[in-house]
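Note that one protein chain of the assembly has been removed; the remaining protein chains are unaltered in position.
Note that the chains are named A, B and C in the order they appear, and that numbering of residues resets to 1 at the start of each chain.
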Amino acid sequence: MSILYDEGQQAIATESRRVLDARVSKDRLLKLLEQVGEHDQPFWDTAVEQGWTALAIPEEHGGLGLGLIELGLVAVATGAATAGAPFLSFSYGAAQALLGSGHADLAATWLPKLASGEAIGTVAFAEGSAALPPRPATTYAGGKLSGTKPAVVGALKADFAVVWASHEGRPALVLADLASAARTPVSGFDNSRLYADLAFDGTPATLLADGDAAVALARDVLGRMAVVTAHEQVGGADALLHIARDYAVTRRAFGQLIGAFQSIKHRIAEMYGVVEIARANCIHAASREGQADFLLAAADARISATEAYDTASRDCVQIHGGIGVTWEQGLHLHMRRARSLAIELGNLYFWEDLLVEQLTGEAA
Amino acid sequence: MSILYDEGQQAIATESRRVLDARVSKDRLLKLLEQVGEHDQPFWDTAVEQGWTALAIPEEHGGLGLGLIELGLVAVATGAATAGAPFLSFSYGAAQALLGSGHADLAATWLPKLASGEAIGTVAFAEGSAALPPRPATTYAGGKLSGTKPAVVGALKADFAVVWASHEGRPALVLADLASAARTPVSGFDNSRLYADLAFDGTPATLLADGDAAVALARDVLGRMAVVTAHEQVGGADALLHIARDYAVTRRAFGQLIGAFQSIKHRIAEMYGVVEIARANCIHAASREGQADFLLAAADARISATEAYDTASRDCVQIHGGIGVTWEQGLHLHMRRARSLAIELGNLYFWEDLLVEQLTGEAA
Amino acid sequence: MSDLDAYRAKARAWLESMAPKYGRAARRGMTEEQELALGREFQAIKYEAGYAGINWPVEIGGQGLTHLHKVAYDTEEMRFGMPTVFFGISLGMPVPILIRYGMGENKEHFAWVKERVIKALRGEEIWCQLFSEPAGGSDLAGLRTRAEPEGNGWKMNGQKVWTSWAHYSDYGVIVVRTDPTVEKHKGLTYFWVDMRAKGVDVRPIKLAGGDSHVNEVFFDDVRLEDSQRMSPVGGGFGVALTTLMIERYIATDSGGFGPHLDVFVDLMKGLEINGQPALKDGRVRQQIARNHAMRAGLDSITARAFAMMQAGMEPGPEGSLQKLVAVRSRQKLSELALDLRGNLAFDFDPHAHVKEDWGTSWLNAPTGRIAGGSDEVLLNTIAERVLGLPQDHRPDKGVPFNQIPA
Partner (left out) sequence: MSDLDAYRAKARAWLESMAPKYGRAARRGMTEEQELALGREFQAIKYEAGYAGINWPVEIGGQGLTHLHKVAYDTEEMRFGMPTVFFGISLGMPVPILIRYGMGENKEHFAWVKERVIKALRGEEIWCQLFSEPAGGSDLAGLRTRAEPEGNGWKMNGQKVWTSWAHYSDYGVIVVRTDPTVEKHKGLTYFWVDMRAKGVDVRPIKLAGGDSHVNEVFFDDVRLEDSQRMSPVGGGFGVALTTLMIERYIATDSGGFGPHLDVFVDLMKGLEINGQPALKDGRVRQQIARNHAMRAGLDSITARAFAMMQAGMEPGPEGSLQKLVAVRSRQKLSELALDLRGNLAFDFDPHAHVKEDWGTSWLNAPTGRIAGGSDEVLLNTIAERVLGLPQDHRPDKGVPFNQIPA
């Protein structure tokens, strides 16, 4: 894959940004923060209408057959808009798990529905601080799944989940239909992520992979989702960089533009640095899809994008002063999103350890 | 012990600074950097003449019977002057090991000589990255010491060393007369520290402590030396803060004093912050000598003082621009000293681990 | 045991007796209005017990004890989480300023002031402080709210912002521009204002964390008597600075007004990283150690300042580091705590106490880095006042206010 975007890809970037600029409403997003269990339906309608749900689904399953580069470009736009639903990245992860498992029938059942937006999938790997717990507390045996997964992203609306579970003492990936799982909404700081605790009690489930194959597949899925999310984080960080820059060239204090103070201008320049480093890692990682060094590149992207979004959140608010911490001004939408994205796919320690393992062969 | 200096203590601080200002020569110190095996004799003569060698030795052994607070105040002055010999802190450590071991005869032999400056002691604990290696490579058995210790501070001139060794598979502290050890000078970046590799080959030695008692004594000695060194680091960092400040209010660029640029003035203000935090920790730690929380306080002082000196070295040079990296200007005396002090008594990881162990009981 | 230790022990015993009814645990689940009502009740009892106005003069309604007694009491009170948050600013800045500058030249307003002081100490009346404006948060002297002479008094128009607890306040102290034709910090005058007066409109501002304890306050032809003036005409900047200096001394907490490091250590004790206890992970150990060293240093600075005051000496300027260093590090430690809890951190209560909860601590930390002197303003203050570094370029200096480009 090239690291230069071609015309078609550039069009995806421009068009997704344009559409979201026109249709996303900050007020609507702010309202969602105080409601549990609601996502931004107009955003999701847009995603389906624009074909973003079909983007990375193979053509034989009703998708457009594109890949991480194109989905990444959409994610940059959704990140900038603090999009009000988590399905793009998590349905993508679920689809990739089905594809990677080799279960042709399951893929044939679910992928066309994911592509058309008729169904929503999610991924339930993490348990607390562990993004991929060595001994998952959820157990699969004899076609049934039992146990709980806390705060699963999108779980309040998803139709099925790919679950990281234990199977005969070894890790496994299974697919569970959420119609027969109990979902308890989690009231959080970024409610449009639709977190729910999932409780399985003999829920019917299908084994996708187990043992080493499950570990490899789970890591690949996590890596792919991390690359999409890294693009989303870069989109958010880049938006904050521009908000900060625009504020600094209009706001005056002590008789001059605040952007003339080095404490402000150097901070914005540093922000530019972390954003561009993360963006370069994202582009590179997307181009390494399917290669031996993909997980390493994904870890580079994930780590630098998380740093970039966190840095930009802190600094953009700080540059705004008082107005930056008001509810209405809405910078906290980014601040909250930076935190949820930083956590959802495994925290920085997890990715640091994974990166070093890829680089040196030494596990943590 | 009070955390406010009394008049006598304030006089020690003022007088030691005054004497060193008058007698220390930057040119002499610069020359010493390119000579192996030489320390700054005029400095050491001053230390002896001023009674600094006797300061923390008990009165019954010919000393002044003062403690860490007073020695710390002298160390602030020697740190500011990048003093050209390491004996103050290392002879102090050796003396404390003898006192702590309860060997009245050894104390009676060596302490009066240390107090008068007639003898010099040192401490040889570290082996490479380990400040207090769990399994020291130097072995003590039947009154003899064998093995090597790399780059021992002051070893080229010291009369004896307190050595961290193995004894019947357990750690031990022993005293070795260096007259019968082989010393290989180490050519380093801060040569007045008088580093030498010590090789013991059946060298006569005396057991000071072994097993748990050795661990406790070694940690106490290390903690005490760390507090003295932290004062020295604060002295160095504070000197750099003032050098940076003075340069910023005299040097002009782009038509104004460089201290008016926020990148400069905020950096100096931050430097002030790390220096004062470290100083406060030093004063507190010195006042906790002999108390149950002493090692915790010593670790606080050590960590913050190392950070302060490193930060001040980096930033003071950077503020100076080109002139800051010249040999003659001599800021690199501080930069080199910051590094040698950061390493000599164990690196930051060592102290972080020790601090957390003190705080939580959880060893690394 | 020194007198002070005895005083402290007695205060602690009294607070222990009050805690079951007023303490933090007793108030869980209450609305803000319920907490305010309970707070007023506690404040009145506190006044009767002699723990309000501890270091204020007896003649004005205080206890006539030293600053050290007050610090001793406050330190004890803090542990119990009493409902005093509504009165903190009121008794911290505006009322002391009223005592100092509000008596009139010949103490002609003494009785009125004393009545206000006692009602404020008893929690019956609340005062707010009206400084910041939309056009200049950090730039105090740049404010635009104006008062024009009208008869023997003044007519005030304009807008203030970020006014804490204005929606519960009976009175406020305010700085306004009375002369736009002179240099910016020279045209200001200091008044007190009746917050119930005609033309005063208070509108709460919701903050990023979801709470609304700060307000916009609009003034539309509000009448001020000249007797409400607390500074010479054009001399308001100096009084305002005094207020801010008081504010800085109060702002001391090495935890940056977030959770104590112990809370972090306890969290780590229950966590695993890669199947190992989190406390075994070098990164966790590093964070604990670095934060401990930093906070211990700040605490030692405070302890030394305290000891110096006790010995009748002036504490050093290093006290000015507290808020800058502590709040900034609290922000990152709070982020880390959430990250390390992983997806369990998503379960979030916006009303949890910021000193006990990593979520609210994280979400409100940016406010802490801006309110009461932003990081940048604090760095400038240290650089200029403590270290004697030059001021920033100030194109507004020496220029009449109405000629500064907007």
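Throughout what follows, a contact is a pair of C-beta atoms (placed from the backbone, for glycine too) under 8 Å apart; a residue touches a chain by one contact, two chains touch by 3 or more.
Quantities reported herein were computed from a predicted structural model and do not represent experimental measurements.
Q: With the full complex in mind, choose from A:Arg245, A:Arg314 or A:Arg339 the residue touching the hidden chain.
A: From the options A:Arg245, A:Arg314 or A:Arg339, the contact with the absent chain belongs to A:Arg245.
Q: Out of A:Val221, A:Ala278 or A:Val317, point to the residue that touches the absent chain in the complete complex.
A: Only one listed residue reaches the unshown chain, and that is A:Ala278.
Q: Out of A:Ile57, A:Val186 or A:Ile268, point to the residue that touches the absent chain in the complete complex.
A: Final answer for the missing-chain contact: A:Ile268.
Q: Would you indicate which residue among B:Val186, B:Ala237 or B:Ala308 is in contact with the undisplayed chain?
A: Considering the complete complex, B:Val186 is the one touching the chain left out.
Q: Touching the absent chain in the whole complex: find that residue among B:Ser129, B:Ser180 or B:Gln291.
A: Spelled out, the listed residue whose C-beta touches the missing chain is B:Ser129.
Q: Could you list which residues of chain B touch the chain missing from the display?
A: That gives, for chain B, the contact residues 33-34, 126-131, 134-135, 150-152, 186-190, 193, 195, 252-256, 260-261, 263-264, 310, 314, 317-318, 321-328, 331-332, 335-336, 339-340, 342-344, 346-349, 352-353, 364.
Q: List every residue of chain A that touches the chain not included in the displayed model.
A: The list for chain A reads 2-4, 245, 248-249, 256-257, 259-260, 262, 264-266, 268-270, 272-273, 276-281, 283-284, 297, 299-301, 303-304, 307, 349, 351-353, 355-356, 359-360, 362, 364.
Q: Spell out the interface residues on chain C facing the chain that's missing from view.
A: Within chain C, the residues touching the omitted chain are 273, 281-286, 392-393, 395.
To be clear about the criterion, only the chains that are shown with their structure count from here on.
Q: Calculate how many whole Å lie between the centre of chain B and the centre of chain C, each centre taken as the average of the chain's C-alpha atoms.
A: 42
Q: Give, as an integer number of Å, the spacing between the C-alpha centres of chain C and chain A.
A: 39
Q: Can you list every residue of chain B that touches 2 or more other chains, as numbers and ranges?
A: In chain B, 262, 266 touch at least two other chains.
Q: Where in chain C do residues touch at least two different other chains?
A: 376, 379, 392-393
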